[in-house]
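Here it is, the structure, as structure tokens.
The complex is shown incomplete by one protein chain, all other protein chains being positioned as in the whole.
Showing chain A:
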Amino acid sequence: MMDFAYWLPIVWAVILVAAITIYVILDGFDLGIGMLFALERDQGRRDVMVNTIAPVWDGNETWMVLGGAVLYGVFPGAYATLLPAFYLPIVLMLLALIFRGVAFEFRIMTRGTAREGLWETAFMAGSGIAAFTQGAILGGVIQGIAVTDGAFSGGAFDWLTPFSVLCGLAVMCGYALLGATWLVWRTTGVLEASCRKWGRWLAAGLFLGIVAVSLWTPLLHAPYLRRWTGWPNILFVAPVPVLVVVLGILLGTGLRRGHSRVPFLCALGWFFLCLSGLGITVWPYAVPPSLTLWDVSSPPSSQFFQLVGTAILLPIILTYTIYSYRVFRGKVTEADGYH
């Protein structure tokens, strides 16, 4: 039983990070497309942008529900301290996601009426605010929260620091890059060309963001610094920054040379590396800098029961999610919308 209580939280931490990564990548390009509305004013092309994600966005957002539910069931101690600590940005994010989510339908249903502009803006602003708050919450987790007796004991605006704002802006930039490279893959013509252009700027912006966050993070807490610079850790963590640079070069050339899928895959790689780096940084804390995974875990009986279901269900979910993506594969053009 002792072993169980030790290993189950580790297994669950891996699953949770995987679920968060899948969410960030999948809803990342959805939210990115929303933000790119700011750059693309043409209604026909906006429809194409939305049509590339309309059949799948709901499934993408479900990964976020899964993240919340897993945290609640498996790491209730973290759920119960992180959510009150980030109360305001979480509520803001949820409200933004409400506007973004209904705008998929509402912007079409109100077309030609006075309300049309409201829902176009809601789609764009909702996506942007959701992206920023997600980044800021991530930054807030890295910088740590005040905990007394296992409960949040800080102020309502503790999360709001220059570091968390930087993380928020970096995530906005990153999601927009995901959106642009997704559209490079899934669209043609003028829209694709625009996205290649935007993609280069966004890639440069995100690269700067990654560098800034990476340099700043080790200065926040001494253990973070030791994790990245101590011997022999440095041997294991060194590939992460090297790979970031390699992918950046591939991404830039992919966008310039007209590759269809390479830029998106490189952007995915960046996110994967950033989230891995984040995991390496905060390990083994669930609520830095005080509560470890084991401090916040639910009893092994809960974690095991949920693991059995997850082991069976997650592969099935991934199978039909991939099937659903395959049904709607291929380039989307303006002609597709109007038979």
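Keep this in mind: contacts are C-beta pairs under 8 Å (C-beta built on N, C-alpha and C of every residue); 3 or more make two chains touch, one makes a residue touch a chain; residues count from 1.
Please note the rule applied: contacts and distances are computed from a predicted model.
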Quiz item: UniProt name of the unshown chain, from "3-oxoadipate CoA-transferase, alpha subunit", "Cytochrome ubiquinol oxidase subunit I", "Substrate-binding domain-containing protein" or "Metal ABC transporter permease"?
Solution: "Cytochrome ubiquinol oxidase subunit I"
Quiz prompt | Which residue of A:Val74, A:Ala176 or A:Val213 touches the chain not shown here | solution = A:Val74
Quiz item: Out of A:Ala13, A:Ile90 or A:Leu206, which is the one that touches the chain we can't see?
Solution: A:Ile90
Exercise. Spell out the interface residues on chain A facing the chain that's missing from view.
Key: 47, 50-51, 54-56, 58-59, 61-62, 64-66, 68-74, 76-77, 79-84, 87-88, 90-91, 94-95, 97-99, 101-102, 104-106, 108-113, 115, 150-153, 156, 298-299, 301-302, 305-306, 309-310, 313-314, 317, 320-321, 323-324, 327-328, 336-339
